[in-house]
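Report on one structure; see the data block that follows.
With one protein chain withheld, the remaining protein chains of the complex are depicted in position.
After this line comes chain A, so read on.
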Amino acid sequence: MIAQKQILLLISLTVFSVASIAFSLLSGSVDITVAQLAESIFSSEPSLNSQVLQEIRVPRTLAAFVTGGLLALAGAIMQVLLRNPLADPYILGISGGAAVGALSAILVGATGFWLSNAAFAGALFSIFLVFGIANKFGNWSVTRLLLTGVVVSAGWGAVINILLTTSSTNNVQSMLFWLMGDLSQSSVNPAHYLLLLIGLVGGLAVSRSLNVLIRGELLAVSLGVNVQSLRLLLFFSASVFTATAVTIAGSVGFVGLIIPHMLRLVGARDHRILIPSCVLLGGSFLVLADSLARTLIAPQQLPVGVVTAVIGVPAFILILRSTIRK
């Protein structure tokens, strides 16, 4: 049952999202006040502030929001699909494939467009490799999918290490930034927003079935869920969300693992609440983390993946502690 408490959670997460986006737009090397921010939103006159906002901060903030939202959504879906609390968007080797694609691109000097495409191609290749092997004999089970994914992931890890150890120092710096997750090179386009929207709507549409599937396959079948096709849908949608997120920002860690858990701990176990909450909290969490990554040791930038872990670990432990005490 959707209780008032849970509606309240959604409302506060929406407020939090707006606040985090505002915070991100206000922080950076050029000081912009709240009044100036409002002014540049509502007036069409060109100014330095509006240029900084439109060309740098808005795209980057939105990139962070979309990436975080997609990762948290993919994490929540993987946790249901694999029925494993340790599942995250990267567990099936998608980020490994993307990393090998991206690192190879960096190795040959590609940037921007080609780097993104190489990452996306690597991710897609990995998705089909894992599914192909797990599905070899026509009946894929979750355990087999998980094992295949973990093994393929380990394989990618080895390739990544080879690339890192054999590359020049200059390249290694960019590679490490990519591996830790970095939004400074990110660009998002309308297709990315659309994908997040599809994820949200689609996730809501199957949320009742997710509530049942997480209780066990057999139970879900007996309650009328078409488990086989639902699982396929979950696997491929979570994969595409993850592939897109890593293409935008590299493999930002932690968001996909802890955001769904945090939300479950505070009571959003029902997927009708959890799915939209993941989009909101995942998005705003990464927006905040990226604001800090840009400003903490300015003018230098930290990889956002480092910041997500630095905020995420203590925040998660705090929530875990407070829920245990009850």
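Operating definition for what follows: a residue touches a chain if its C-beta (ideal position, glycine included) is under 8 Å from a C-beta of that chain, and two chains touch if they have at least 3 such contacts; residues count from 1.
In this text, contacts and distances are computed from a predicted model.
Chemist: Name the omitted chain as UniProt records it, choosing among "Oligopeptide transport system ATP-binding protein", "Cytochrome c oxidase subunit 1", "ABC transporter" or "Anti-anti-sigma factor".
Modeler: Matching "Oligopeptide transport system ATP-binding protein", "Cytochrome c oxidase subunit 1", "ABC transporter" or "Anti-anti-sigma factor" to the record, the invisible chain is "ABC transporter".
Chemist: Of the listed residues A:35, A:108, A:191 or A:218, which contacts the missing chain in the full complex?
Modeler: Hidden-chain contact among the options goes to A:218.
Chemist: Touching the hidden chain in the full complex, which residues of chain A are there? Just list them.
Modeler: Missing-chain contacts on chain A: residues 1-2, 204-205, 207-209, 211-212, 214-216, 218-219, 221-226, 264, 269-270, 272.
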